[in-house]
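Below is a slice of the complex: some chains, not all, each in place.
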Amino acid sequence: MTVRDHFLKKAWYAAALSSEIEGTALFPRKILGTSVLIYRLEDGTAVAVHDRCPHRFAPLSLGKRIGDEVACPYHALRFNAQGQCTHNPHGSGHIPQAAKVASFPIVERYGFLWIWMDETEPDLSLLPDYSPLENGPDTAIGWTYMNLPVNYELIIDNVMDLSHIDHVHGEIITTRGKLSPIVPQIRETDKTVSARWEWSQQPAMMIFASFLPQPDAEARQYFDITWSAPANIQLTVAATQEPVGFANAVDQYDLHTCTPADEFNTHYFFATRRNHVENDAEYNAQKIAGMHAAFEDEDGPLVKAVQDEMGSADFFSLNPVLMSNDVAPVKVRKLLDKMIREERIASANAPTTK
Amino acid sequence: MTVRDHFLKKAWYAAALSSEIEGTALFPRKILGTSVLIYRLEDGTAVAVHDRCPHRFAPLSLGKRIGDEVACPYHALRFNAQGQCTHNPHGSGHIPQAAKVASFPIVERYGFLWIWMDETEPDLSLLPDYSPLENGPDTAIGWTYMNLPVNYELIIDNVMDLSHIDHVHGEIITTRGKLSPIVPQIRETDKTVSARWEWSQQPAMMIFASFLPQPDAEARQYFDITWSAPANIQLTVAATQEPVGFANAVDQYDLHTCTPADEFNTHYFFATRRNHVENDAEYNAQKIAGMHAAFEDEDGPLVKAVQDEMGSADFFSLNPVLMSNDVAPVKVRKLLDKMIREERIASANAPTTK
């Protein structure tokens, strides 16, 4: 049994950070196995089209911008943002009916460009609300991006079982062995899986300790995470030294989101907004660099080693020994699998649209 | 549908430039998926044998020259240029009947070594006449070689549709957008496909302009190309400022020829003879270096990007949008495909010769 081409199609995937698509650049990225060209119109609107000229299959991203259009680098067929060929310099200049490329709806929110890879009408209600990322100054939010040579579900597994922080991560976000003994509370809807850990540790995680009244003293903390299809995990983490509740806690509101380049390569995006030292641009830069390093240097090598061991085998086919800490990631795998299967059945039964 | 093992067998392929096989060197090259050893006899005659000892499959090209013979590097079986084992240092010295390697006929012409990879008798009439390459001094001809990680038909496509020069190439051979509007004249025989473009541009291509009476003025130019099986394209390009004809034109007579290493790697050879500044060795060297750079830096990355997009898919299976500029390359693909199919049918019906 092998890893299937296991992608939900009717969904919003993070195609890029907003900051990755600058000026007039033609930005190529492989998404769900498809070459995609992302760029911004002159008014700043981000657009995406199939990065493959229908003539001789050259990547349009190697071509030239002509206003809001792109000319193929090979024979200069020109396409607009809707994917329609607008200019053919050859012969009579007649534009063949088939001279078009797929265009993919893009929505820009929360510092990300979200892409709809399916051929059906995009459904904006399927993009979760991460508006808390937008509440606050620019110096209190950071974004980062990594490319990992692993199947995306291994990254979801990683984040859905935060007990790994006890064992994998260093001082910056250490949980000092406190998470593993906890059986996290699970909450479910038909479209989401959530988990919550609450604990005390002394001192608090390094990212929070110095912003608490008594940096060296014990603090109460929680993690609360919610997975939404296809590969988004919203994570809130907080610390307080008040006896009850987290109303005045030092916290951060994060989004982890994964986009498969293909079955064995994943674009891993991360955003984090904090509610403290909100106006310190230098701290802000250090903070996101530290978080990036934790993923790249601590999670990354492990998840890659797991991928190497698994090869192309399906996770469940290897008979994993599952424990109390696996409830949330397993529920996500099963719910995502169910959504994918249902989508395929629906798609097989649907009247052809193209 | 995938790229087939799509090679014509009864044909002459360029195995190497004459200059690549020097002195007593044992030169290995993969041709149509087969390891070939090319070397020169002491009298200078080039020969080719299967680069695989029939004993334990070591490459003979790692072995030692002994006069006109080659000793295997592993256990020193010795073979002559006909592929016959001539010496066995083991035991009684008996030479097993099967101790031979295939030898491949080589013909040296036009500065190339042409190889016949089929097991049948070589047919010299199938080697096109490129004798104009031989007419003139050594300082007016250049050869070059590139290895490209692409299917060879993508290179043929590139050269058969010269409209790409408008869009891909820089000043050295620019056609200033003049080719694309032209529907080239096509000529066909049962074994060749030709195309011709005629146009005016101002100034002429950089390679010609300074040799014309008025370098900055408009010039009339033409390209005339003829494809012959398996992968030869003879190209003539000329410029003149006379009102009629090209009798006194500044021109060059070129040969592009491709030899598949395998389905996804190609040896790309090029020769060019010009009719101007024929005695300037320094200009000659600069000229071929410039042509090489144009292929390597301008065509190469594009054709590789196309190969990456196509993967192992067959060209037509991807439903290319074809236009007036594609007539010649498509005719070549179809004629070559027909020749390969006919060869296979004939071969399947032929009495076994080995």
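So that you can tell them apart, the chains are marked A and B in the order they are listed, and the count of residues begins at 1 in each.
Assume a residue touches a chain if its C-beta (ideal position, glycine included) is under 8 Å from a C-beta of that chain, and two chains touch if they have at least 3 such contacts.
Quantities reported herein were computed from a predicted structural model and do not represent experimental measurements.
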Exercise. Total copies in the complex, given 2 are shown here: how many?
Worked result: 3
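By our rule, only the chains that are shown with their structure count from here on.
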Problem set entry | Gap in Å, rounded to a whole number, between the CA centres of chain B and chain A | 47
Exercise. If you look only at chain A, which of its residues touch chain B in the complex?
Worked result: 35, 52, 54-59, 62, 71-76, 88-94, 96, 98-99
For this session: Show which residues of chain B lie in contact with chain A when the two form their complex.
Result: 157, 161, 163-164, 166-168, 177, 180-183, 301-302, 305-306, 309-310, 318-326
